[in-house]
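To start, I am sharing the structure in question, which I have written as structure tokens.
Shown here: the complex without one of its protein chains, the others still in place.
For clarity, chains are labelled A, B, C, D and E in written order, and residue numbers in each chain start from 1.
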Amino acid sequence: MVLLSEILISMKRIEIVINEESLDDLLELLRGENVRGYTVIKKAGGFGSTGERDPDDYALQQNNVIVVLACEDEQAERVILAIHPKLKGFGGMCIMSDCQWTVGPAVSY
Amino acid sequence: MVLLSEILISMKRIEIVINEESLDDLLELLRGENVRGYTVIKKAGGFGSTGERDPDDYALQQNNVIVVLACEDEQAERVILAIHPKLKGFGGMCIMSDCQWTVGPAVSY
Amino acid sequence: MVLLSEILISMKRIEIVINEESLDDLLELLRGENVRGYTVIKKAGGFGSTGERDPDDYALQQNNVIVVLACEDEQAERVILAIHPKLKGFGGMCIMSDCQWTVGPAVSY
Amino acid sequence: MSLSSLLVPAILFFALGMFACLIKSDLKFPPDMHKMIVIYLLIGIGLHGGKALAGSDMGSAIPAVWAALAFGCGLPIIAYIILRALGKIDPLNAAAISAHYGSVSAGTYMTAVAFLAGIGVTYEAYPVIMLAIMESPAIMIGLVLAGYSRRILGGASKTDKGMMKHLIIDAFTNGSILLLFGSMAIGWVVSDASYNKIEPFFELIFMGALCIFLCDMGMEAGKRLSEFKSVGIFLVSFGVAMPLIGAACGLFVGHFLLGYSVGGITLVTVLAASCSYIAVPPAMRLAVPEANPSFYLTLSLGVTFPFNVVVGIPSYYAAAQYLHATYYPW
Amino acid sequence: MSLSSLLVPAILFFALGMFACLIKSDLKFPPDMHKMIVIYLLIGIGLHGGKALAGSDMGSAIPAVWAALAFGCGLPIIAYIILRALGKIDPLNAAAISAHYGSVSAGTYMTAVAFLAGIGVTYEAYPVIMLAIMESPAIMIGLVLAGYSRRILGGASKTDKGMMKHLIIDAFTNGSILLLFGSMAIGWVVSDASYNKIEPFFELIFMGALCIFLCDMGMEAGKRLSEFKSVGIFLVSFGVAMPLIGAACGLFVGHFLLGYSVGGITLVTVLAASCSYIAVPPAMRLAVPEANPSFYLTLSLGVTFPFNVVVGIPSYYAAAQYLHATYYPW
Partner (left out) sequence: MSLSSLLVPAILFFALGMFACLIKSDLKFPPDMHKMIVIYLLIGIGLHGGKALAGSDMGSAIPAVWAALAFGCGLPIIAYIILRALGKIDPLNAAAISAHYGSVSAGTYMTAVAFLAGIGVTYEAYPVIMLAIMESPAIMIGLVLAGYSRRILGGASKTDKGMMKHLIIDAFTNGSILLLFGSMAIGWVVSDASYNKIEPFFELIFMGALCIFLCDMGMEAGKRLSEFKSVGIFLVSFGVAMPLIGAACGLFVGHFLLGYSVGGITLVTVLAASCSYIAVPPAMRLAVPEANPSFYLTLSLGVTFPFNVVVGIPSYYAAAQYLHATYYPW
């Protein structure tokens, strides 16, 4: 266990789901908060307060996008505080959980 | 930190992976449990007790789908209990973890 | 709550993001550690220490892949220790968090 | 006209698609395939139209433009009144549904073109202009009807100006409209020699590609058809009656006002009778989020489109023939 | 027949695809492209077949139907016996592999059609019916063989009735079979004038599109070929021997029982010799989950398909020619 604790850092994992058209705005916001790493999954579907969103629907194609980012606690706090007022416009969800980052040669959080 | 605690609610994050053909059944089950929000990622691949599943395989295309949902603790409990007996049919996995939901204008959990 | 605790097992959830070309190497490594289940999401994008990676870019298509796996604590430890020295080559991230696995008829962790 | 004229390959492929859906076959065309064929067909129809227009008298196109605008504005209002008065449909759903009937379906138009080509009937160059023009006005009218509905409902009538503008811009920068207008312009300006180089791709193989498109549309319509029940008997009847009302207007305008040939009247009638399932649904989803999408989509894709393709087009043609033979005004 | 008849573009493109895979090129066709071409080719072959059948005597099609059913049921049993007796392959893998050899590969059939077209040989209209019919029976026989194998293995012989039914329904609502039968029916009923409108898309450019399909199949076969080792020498030899056995049956049936021309015999032989990689693999994955998919896929895509395309078709043609010249029964 000694080894593991040396290569793991306690961090936060933030998972955001919004509609795909708002992705650029979100990424700009994240870059504004100096986020140095995120992962993007496009063409997701879902269901929420605004009803169903289905990327495969023929006439009413509506794509969600998932953005996952791991960052340190203060950074996470800043991100959450920055996203919170915008969530209405993005129309989606944002959840945060604890995670442990495996240190690597390059830092991207 | 005061601010953050005001906009975060402790919830559960449930992540389900099943084969894509069973998606409709799963969503029906979730709707039966009054789930008010979920996110769907299609065309996933994977490996499990039934071997490899690859959406890109030419002759044997087999798609998994990932469903992520955030909900309150009791709701999560109900969902897990409802899914548990069906897991065999769906052929997949279902994991749950803690998360914190950023409150937004519309409630979808 | 009695019921729930009977069908849930404490496990680890590992989430790895690497470039798609390295996927085969990663899966080989995972199989080498006797991982018995994982889920793969291809065509992801992202941003990290090596800049932006966009699967939809016309001239410079660069795909990330996300691999999620749930496994028992010791197994997770082994996986993290095995992946750690390779992260540079894969060029990505690897995070771990706690989760609870819903027991099903077939064991794939 | 015999029943055998129904045996147009395009329509048979539509039926095949519906059949596949009915027997729950796993037949499925890649979604991108559909998008690609739509792009191809729109360009093809635009180029062909532009080339035909280049050889026509452009002054004579003006009445067609006016007719298109009249249909786009008038038909949704008729639809709205019917839905509200006869159907007691709630105002916002009525507004959203109405907008669809003022617009057109390029798929229906192309099927009609295939039908006419199959029986060797010629037509004027102008209906294709109407096709391109009619996509947008109905969206505007839909917005107006929705605003009016909200005022009826007593809700805060704060019409979101930003969204209004957004939607209007959208309506005119819409991809399919742009493709249609753009390729029409290109067909117009290029020389015959140049056109002949691209003709094999855009005309020679057009009818075959249309078959694949309609097979896919058949599957899509079949999927929607299964939602009949959730939509209710009144709306389903409306989905059959409204194209007939549109067709009546189209026949009248095409014959008496525009004075077209039988082929031209048929196409004008099809435009008036058809109902959008491409540009209007996303616009209404955004502009009238309170309306239930499964209502307008089921009506448009599951009822009116198949009705027009299978029953409507030959009937409209027969009616145009009758009208042309009986009331020849010149 | 000279070696130059091998220089059919379609077959050369297949070789190009295999070569690309061999030198580990990053050449990759979009998966949807492949699906689209398959849809297109199936419709094309169906329409063409339907049109040809419309001009044929349908009574004479009955023997072809019987032959198809006989191949579909007989060949898997022969394959199963060989795999069990000679190869000591475990019963469930043997059952799953066998099923593939009773079915057909539309890709091989179309390559044979291209080959015959290249050397200007005509053929009967009936083999295309056999192509459409032969997809399904082999799946049923595969299920029966798997049930029998399970009983041998002493396992609980509770054959899952639900899945049995599911698979049988699947086999008959299968998308490619539906497309083939559907477009055959459409080709049958439409008038010549209508058919001529869609002919450029479905016939004129068919052979070119087939080249792209075969290039992609070459890459797929190349990928599977690299799994040779994991499959073992016996199975690889089986993948070459079984099509030869099928071909012998096909030659016999095509010449002596059906009495077809050289072209027709060649096509019947190709049907008997070919092996499914579309409908059967997913069915076997579901019905016989205990079997190792990499066995039947490597055999079907990596061994038998390339063997038939490169070596088989010209040999079967030569054999048909010889047979026709030597034992002319009439």
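The rule is simple: a residue touches a chain if its C-beta (ideal position, glycine included) is under 8 Å from a C-beta of that chain, and two chains touch if they have at least 3 such contacts.
The structure displayed is predicted, hence computed values, not measured ones.
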item	value
Visible chains that the absent chain touches, using the contact criterion stated earlier	C, D, E
Sole residue of D:Y80, D:Y126, D:F202 or D:F238 that reaches the chain not shown, by the stated touch rule	D:F202
Hidden-chain contact residue, picked from the options D:L22, D:I186 or D:V240	D:I186
Residue of D:Y40, D:F71, D:Y109 or D:F307 touching the missing chain in the full complex	D:Y40
Touching residues on subunit E - with respect to the absent chain	4, 7-9, 12-13, 16, 19-20, 23-30, 32-33, 114, 117-118, 120, 200, 204-209, 211-212, 215
Interface residues of subunit D (partner: the chain not displayed)	32, 35-36, 39-40, 43, 170, 173-176, 178-179, 182-183, 186, 189-191, 193-195, 197-202, 204-205
Subunit C residues touching the omitted chain (full complex)	50-51, 56, 58-62
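What we mean here is this: only the chains that are shown with their structure count from here on.
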item	value
Furthest chain, CA centroid comparison against subunit E	A
Centre-to-centre distance between subunit C and subunit B (centres being mean Cα positions), rounded to whole Å	17
Chain centre separation in whole Å, for subunit D relative to subunit C (CA means)	48
Residue numbers of subunit C (touch at least two other chains)	41, 97-98
Sites on subunit E at which at least two other chains make contact	none
Touch relationships between chains, expressed as pairs	A-B, A-C, A-D, B-C, B-E, D-E
